[in-house]
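The complex appears here without one of its protein chains, the remainder shown in place.
On to chain A.
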């Protein structure tokens, strides 16, 4: 986790909020540093995390996690982390018929499927263990990322249904959190992606949007982060709070500064 980002969001691992849906979004840049941040944040906050990692392999997150101070292998062994490695499981499910329904069963289907097996997997992973083990603080579902599900043949509505069911199961029933990453395709006119992004933006309590700089590449400022706090259930009379910062990613941390106040410029 990045301490500067915790300061911006005004949270610490001890005081993590519950029952929230956080949407991570990136446009013209790579927002995966936010995923690494939330993964290590919730592991340090002693929460039970179910990580649906569809883009990269386990060792990638593990190595970055070690730089941020968490060990994913240790967390997985003691049961704090349930890790679904999408790339490896997709090879298994694609080439061999599975006996039990696999979370990525939709890869074998010819027409647009649904994500019910994946939802069942998440619910099973985050169900409370009642046999006297160390109780974790609250369950967290982390998805990296949702846009790739659209590339695999699912419709935007199916993905939104999945998020809705997970919200009921995780946020409402178990008072947990959900963090999901969606790419913003910008001017690529990806309608399905826009439907997904708009639908999730309306449901989220916190939106973190990493954007590339409008002026292009810069060595000292890697992008701009917009933070938007929302209250979906309340009427829109109360204005949503938003902040914008620029950031630079370093080897083990990310530094944030106000716009135009990069240390390289001052």
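Keep in mind that, in the parts below, a contact is a pair of C-beta atoms (placed from the backbone, for glycine too) under 8 Å apart; a residue touches a chain by one contact, two chains touch by 3 or more; residues count from 1.
As a convention for this text, contacts and distances are computed from a predicted model.
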Missing subunit (named according to UniProt) among the choices "Centromere protein W", "NUBP1 factor", "Elongator complex protein 4" or "UspA domain-containing protein": "Elongator complex protein 4"
Option from A:7, A:59 or A:231 whose C-beta touches the chain left out: A:59
Hidden partner chain, touching residue among A:4, A:85 or A:173: A:85
Chain not shown: contacting residue from A:76, A:137 or A:226: A:76
Missing-chain contacts mapped onto chain A: 30, 32-33, 36, 56-57, 59-60, 62-64, 67, 73, 76-77, 79, 82-92, 94-95, 102-103, 107-111, 121, 124-125, 147-148, 150-153, 183, 185, 187-193, 216-217, 219, 249-252, 254
